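Accompanying notes for the structure given below.
For this depiction, one protein chain was excluded, whereas all remaining protein chains were kept in their positions.
And then chain A:
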Amino acid sequence: MSAATRPSKLFKNLNAKIASIPMILTALCVFVGGTTWTVVYSFTDSKLLPRLRFVGIEQYERLWASQRWIVSIENLAIYGILSLVFSLVIGFLLAALLDQKIRFEDTFRTIFLYPFALSFIVTGLVWQWILNPQFGVQGIVRGLGWESFSFDPLYNADIVIYGIMIAGLWQGTGLVMCLMLAGLRGIDEDIWKAARVDGIPMWKTYLFIVIPMMRPVFITTLVIIASGIVKLYDLVVAQTGGGPGNASEVPAKYVYEFMFRAQNLGQGFAASTMMLLTVAIIVVPWAYLEFGRRR
């Protein structure tokens, strides 16, 4: 094909472009449109129904003066950072162990991935029972004779968020493990052989050769874990309902409750805008570094 008759760039892969038009429209209308609408109405005093009566940043002032919102943000930060670190570390370790050509690998893989098939509501309820002081872990250990044993995270305001994190990790690490395992299997056998020939210890091979090569897998995993963290809601509702008191509140729950229970859409919109802003602050510079560099 000569350079003169080469079709313009716009018509390259025309079929694919036509096929993606519905998705582009959905993304524009629903995501961009919906987001703009929410941000605009967060500057109004909308109560039960959206109304365009602007009140400036009043909703935001109230939001940041609210003790409950502060607690929610702190909880999300603790849960977010710890569950990100732990699910990556545990997931990778499990995958590396499974990758040692062990027997019954399929069985283990199924066991580890199984919790992911449960909804957060089920996970939350199961762990609510396990962590219940009367019937769960504490009750069993005390029944075995260790009378002073105390483990009741869901009933202690200071550590309740860790109780929720345990359930979150139990549910989520299986998926991380599977992704990591897929990444490990994608590493060429020859690299391992070369490393062995050079006499590099296994942990060093993992740390300095394999992990850098698995960068795309790590990024995918990171995005999946992070989106799960931001939308954390149902696990809290099922496990503690936000209690004791307000100790395990999370931002998504604040948004829901102010929009629908308190009939104060403006406040709910302001809170959800803040959530969006937080995500944007983290994602935009990262995406810029990650994707902008390649052009």
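Operating definition for what follows: a residue touches a chain if its C-beta (ideal position, glycine included) is under 8 Å from a C-beta of that chain, and two chains touch if they have at least 3 such contacts; residues count from 1.
Keep this in mind: contacts and distances are computed from a predicted model.
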item: Among "CoA transferase subunit A", "Probable sugar-binding periplasmic protein", "Integral membrane protein" or "NADH-quinone oxidoreductase subunit I", the UniProt name of the subunit that does not appear here; value: "Probable sugar-binding periplasmic protein"
item: Candidate in contact with the missing chain, chosen from A:87, A:138, A:239 or A:267; value: A:267
item: Hidden partner interface residues of chain A, rising order; value: 47-49, 62, 66-68, 155, 157, 241-247, 257-258, 260-264, 267
